[in-house]
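Each remark here refers to the structure printed beneath this line.
Only a single protein chain was left out; the remaining protein chains are all shown in position.
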Amino acid sequence: MYPSPKTRLAVGLLASSLALSACGSGEDSNPTNASKTYTIGVIAPLTGDLSAIGQGIKNGVDLAIRQANAKKTIAGVTLRLNAQDDTAKADVGATVAAKLVSDQSVIGVVGPLNSSVGKSVAPVLSQANLAEISPANSAIDLTGREALASGGTQTRPYKSYFRVVASDDIQGPFAAQYAVSLGVKKIAIVHDKKAYGQGLAEAFVKEAKAKGATVLPTETVNPGDKDFSATITKLQSQGPDFLFYGGEYPEASLLTKQMKAAGLKIPLMGGDGIQAADYLKIGGAATEGDFATALGAPTDALDSAKTFVTDYAAAGFKDPIGPYGTYAFDAANAIIKALATSLDKSGQALRDAVTTAVGDSDFDGVTGKISFDDFGDTNSKVLTVYKVASGKFVAEKTDTFK
Amino acid sequence: MDLFFQQLVNGLVLGATYGLIALGYTMVYGIVQLINFAHGEIFMLGGFGALTTYLTLPAGTPAAVALPMMLMGAMVVSVTMAVLLERFAYRPLRGAPRLAPLITALGMSIALQELVRNFYPEAKSARNFPQLIDPDKRFSLGGSVTISAPSLVTIVIAVVGMVTLTLFVRRSRTGRAMQATAQDPDTARLMGIDTDRIIVTAFVLGAALAAVAGVMHGLRFGQVDFRMGFLIGIKAFTAAVLGGIGNISGAVLGGFTLGLVEVMATQYAPEPFAGGAWKDAWAFVVLIIVLVFRPSGILGERVAARA
Partner (left out) sequence: MSNLLTKVARQLGAGGAALVLVACFLPWATYSGFPGKMRAVTPGGARLYVMILALFGVLFLLSAPGRARALRGTSACTLTIAVLTAVFISYAGGGAGGLGIGAILAVVGGLAYLAAAWSLPADDRPAPIRVLPDRSWRTTVETLLVVAAAAAALIAFVIGLGIPTATIASGEDHLLLGAISFNDLTNESQFLSFLIFLGGASLALSRLGLVASLGALTKKHAKVMVAASLMAAVVFPFTQGGDGYSLRIAASIGVFAAAAIGLNIVVGLAGLLDLGYIAFFGVGAYFAALVSGSINSVVPVHLPFALTIVLAALVSGLFGVLLGAPTLRLRGDYLAIVTLGFGEIFRITVNNLDGSAGPSLTNGPNGISNIPDLTLPGGFSFGDNHVLFGINLPFQANYYWLEVVLVAVVMTAFLRLAESRIGRAWVAIREDEVAAAATGINTTRLKLLAFGLGAVLAGAAGSVNAHVVKIAAPDSFTFLESALLLAAVILGGMGTVHGALLGATVLYLLPEKLRFMQDLRLLVFGLVLVLIMRLRPEGLLPSKRRAREFHEPGGGGDALSAPPGRASA
């Protein structure tokens, strides 16, 4: 049966109207706002177990962008945020990195949180020479530092990758030196078998052993575990007087609570992953006497840090700053400042210019001085050991790592 | 030797939680042959229900009053959710091939987790839970073996729960009706048993026990978190299968067994396969081995035969 005449008429009309629209001219090509819009991307776990920490990173960048827009830091430029969720998985990280690369308005990326994701993201962003500043990655091979351990020369693997936190081979030994200086005899080591925790713990162990301390065999726990009684009993039987934990605060806070309750009343020390208000909130009174290290001078010493905390609260974010919100804020500002000096360019040349300018960063952020060495690591080798006293992190010792 | 006993105690405590939740799985499975994947989330919701109750009580309420109220609150939330699930998600699918309710359960499990994570205030990370039973108070069990107060209470409750449930199922009318429905639903219906109501009862009982487990979990660890139900739920179902699905004593036995396996593997498994990193793998290995050599579980299963 032939299509009915009416049907044919309909099809004909459809086709012609499509053709008509196809001839349409562009109208909306001139938006009324004359300013240009650039985007700062964020790659962090925004959903899932680590979402609280990831949201803290996103909010830190968001705050920097809002302040820059409000103060019109760069004349004629509006900044936007493009936050991508990497769900803490390496392959998702690579995909969202590719997405940010293809969005031509993105001139810099802050992230990711996990070092394992960083290894997937850095090659993608570096291939496009898109500036990337991680507020949290600590794996040593992201900036080529693994060569230093074996006495070789350091070469930079990812030309547009930077980070504002200390790498494991700096933070770990720093913590170990401090622990040994306390005079502890037997150190128990626990980590969560994630790239960050394991890397940090292994660096700690190496230095502690080199300094002559007795280190017990490493115990592992799983992220998301709640009941650490088996591990604690196992450790208790070996009689340690100090415990180093590699990992983040959700597990560390529970570990310290259960440890103390079970009679293992020894201090727990961790890295920047536990130096967060939530550690104290969850761990409660059991955290008294615990230690944490973090990069930069003590946060309560800097006025800019106090202002940041106030501004963050005023902005009304749903999630707390977390361990890395301040670093993310500084990273975003580094990108903003780099953009300010590169405005005359566009397209790939703009991205190149921003990356170069980031490498030349030199300003004071809320976490300390922000500047990078030739390999992407932060120049700041100032580290602080915090001790928990009366429910707060108090700076115990600040030193420059040699 | 004390080390062994302490780990034994740790294992039993861990297993007690598994057992309480496994009871819910086993009862439901025994009657309708459904793995209620969302049961772990019922446990989680119980914990959050108790937390909400606590937060609405005026500050300074003595623990002796607050705790029972929190238990009530937890049970209300868990039971309501379980009844809603049964009525609107599972009952319409009763005649369908079993893939359908299984996938529905999985979907509800994910949806419930995400609902709490997104809509319960500040639930993206763990929420602090009042530890009304002092976790620092420990009882000595001889030698240097100790057990904390909340952990002891958990074990006691698990055993009491099992005993009560067994008595209920064996002695009461509803209990016997449940047995009948589990054995042969069609004949049970012919005998005048309202099988729909019996099924709801099974869900309710399971949910109530899971709610108690949720409160105990909060008391022991001082926090509840939207993810707490997921892995525990899978482990609890493993425990139920281990002990013999449909079998009440089997569920608790399976729970204790699983807890012991995890703890003993952490301590005694040959290096380098010991430690917390491998304990979950060991739990599943034991499950696979048991199922391969004794498919009906340790104590044998009690499931209806379909004609």
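Order as written gives the chain letters A and B; numbering starts at 1 within each chain.
Everything that follows uses one rule, which is that a contact is a pair of C-beta atoms (placed from the backbone, for glycine too) under 8 Å apart; a residue touches a chain by one contact, two chains touch by 3 or more.
Remember, it's a predicted structure, so these values are computed and weren't measured experimentally.
Enquirer: Which of these, A:I65, A:A131 or A:A195, touches the one chain of the complex that we don't see?
Expert: From the options A:I65, A:A131 or A:A195, the contact with the absent chain belongs to A:A195.
Enquirer: Which of these touches the unseen chain: B:M69, B:V83 or B:I110?
Expert: Only one of B:M69, B:V83 or B:I110 touches the chain omitted from view, namely B:I110.
Enquirer: Would you indicate which residue among A:D85, A:E248 or A:D330 is in contact with the undisplayed chain?
Expert: A:D85
Enquirer: Looking beyond the chains shown, say which of B:L51, B:V77, B:M228 or B:A277 touches the absent one.
Expert: B:A277
Enquirer: May I ask you to list the residues on chain A that touch the chain which is not drawn?
Expert: 1-4, 6-7, 9-10, 13-14, 17-18, 20-33, 36-38, 46-47, 82, 85, 88-91, 94-95, 98-99, 101-105, 115-116, 119-120, 123, 139, 193-195, 198, 202, 218, 220, 346-347
Enquirer: Quickly run down the residues of chain B that touch the omitted chain.
Expert: For chain B, the residues touching the absent chain are 29, 33, 35, 89, 92-104, 106-115, 118, 182-184, 234, 237-238, 241, 245, 272-273, 275, 277-278, 280-281, 284-285, 287-288, 291-292, 295-296, 300-306.
To be clear about the criterion, only the chains that are shown with their structure count from here on.
Enquirer: So in the complex, the part of chain A that touches chain B is made up of which residues?
Expert: Interface residues on chain A, with respect to chain B: 49, 51-52, 55, 193, 219-222, 224-231, 233-234, 236-237, 250, 254, 257-258, 260-263, 278, 281-282, 284, 318-319.
Enquirer: Using the touch rule from the top, collect the residues of chain B that touch chain A in their complex.
Expert: Checking each residue of chain B against chain A gives 3, 6-7, 10-11, 13-14, 117, 122, 124-126, 128, 135-136, 138, 146, 148, 151, 217, 220-223, 227-228, 231, 262-263, 266-267, 275-277, 279-280.
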